[in-house]
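And now, subunit A:
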Amino acid sequence: MLEVRSITVRFAGLTAVSDLSFDVGEGEILAIMGPNGAGKTSAFNAITGFARPAAGEVLFDGRSITGLKPDAIAALGIRRTFQNNGILREMSVLENVLMGLELSTASSMAGVVFGLPSSVRAEQEAVAAAYAQLASLGVSALAERPAGSLSFGQQRLVEICRALVSGARLIMLDEPAVGLSPMERLQLGEVLRDLAARGIAIVLVEHVQDLVMAVSDRVLVLNYGKKIAEAAPEEVRRNKLVLEAYLGTA
Partner candidate 1 sequence: MRRTTAIVLGALSFAVQSTGCVNAQETTSSPPIKIGMFAPLTGSAAFAAKVAYGASSVYKDINDHGGINGRKLELVLEDDACDPNKGIAAVKKLTAQDRVFLIHGGWCSNVVLAIKPEIERDNTLPYVVLGAASASISTPVTANIFQPVATTQAVANTMVDFALSRPDVKKVAIISHSDEWGKSHLQPAIDALKAHGLTPVETVYFERGSTDATSQTLKLRAAKPDAVLAVLYPAELAIYLRDAYKYGVRVPTIGTQGASIEDTERRIGIPDAVRDLYIFYPLSQTISSDQFKPWAEIFKKYYPAEPIDTITFIGVGGALAIADVIKRLGPDVTRERFLSEMNKLTNFDSGVQASTMSFSPLDHAGIKSGNMIHLVDGVPTIVSKLSTPKP
Partner candidate 2 sequence: MSKTADSSATGNYRVNHLARGRTLRGLGLATCLALLLGLPLLVNEYQQFVVNTMVIYALIAVGFNVVLGYLGQLAFANAAFFGVGAYATGLTMVHLALPLPLALLAAGAAGTVAGIAVALPALRVQGHYLAIFTLAFGELMRWVYVHADAVTFGPSGFNVPRPAALGLLGSPERGKYYLFLAVAIIAIGATVRLLRSRFGRAFVAVRNNERAAASLGVSVARAKIIAFGWSGFLVGVAGGLYALLNGRVTPDSFGLAQLLLNFAIVMIGGLGSVLGSILGAILLTGAPELLRNFAGIEEIVFSLLLIGVLFFMPKGIGGLIAARIPALREPLHRE
């Protein structure tokens, strides 16, 4: 579904990612690992339109999405989270989830301003859909809470909820386990596997090994912007280059 074809990302004169390629298919969970500064987030940014790759191409469903703006990429069904504060802290949980419906809510500016029935209905339907999505993840009790007041684990769930409600087919999570308790990590892992079972592709950048090992189908390891390994979790664990990259820098 997502094909990354030898992309290179340069940032302030430095090459953050060089010649990176990988694929992700439906219902697959790909984890990207690597030491700090290995270029994981840069790769994310290049795929989701926040950075323009200097070379290479990104295809989604066989269509090139290289160089599209973030909102256009989001419209295709790719949703991402951010390392920190991807949540809209000043908005309620419900409003956060509604933001996931930004593109699918059919209300028009004129319709909203004049209170036309079609737009009013579209807005109401969005609210209903958001509630339904919250309920399906079992967090509808949080709907009215300001998102900034939630625990990290709850915030991740809201972000995932927000991505799901949009009907995203590829969800890209940037270090979702940061700040999570072990319990919450387990919960997150379950949610992710659940999503994959529904055919949603997931790419996650993560340091937390137990989560990565537990959920991912494949693991891709980056070091200095280059791919040094891509394999099933158990294999990666035994990979020499990977061990060097981690131990060497440690």
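Operating definition for what follows: a residue touches a chain if its C-beta (ideal position, glycine included) is under 8 Å from a C-beta of that chain, and two chains touch if they have at least 3 such contacts; residues count from 1.
As a selection rule, all candidates are chains of the complex that A comes from, given by their letters.
This structure is a prediction, so every number in the text was calculated from the model and none was measured.
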Result, touching chain for subunit A in the complex among 1 or 2: 2
Sites on subunit A touched by candidate 2 in the complex: 48-50, 69-71, 74-75, 79-82, 85-92, 94-95, 98-103, 105, 107, 109, 112-115, 119-120, 123-124, 126-127, 130, 144, 146, 148-149, 162, 166
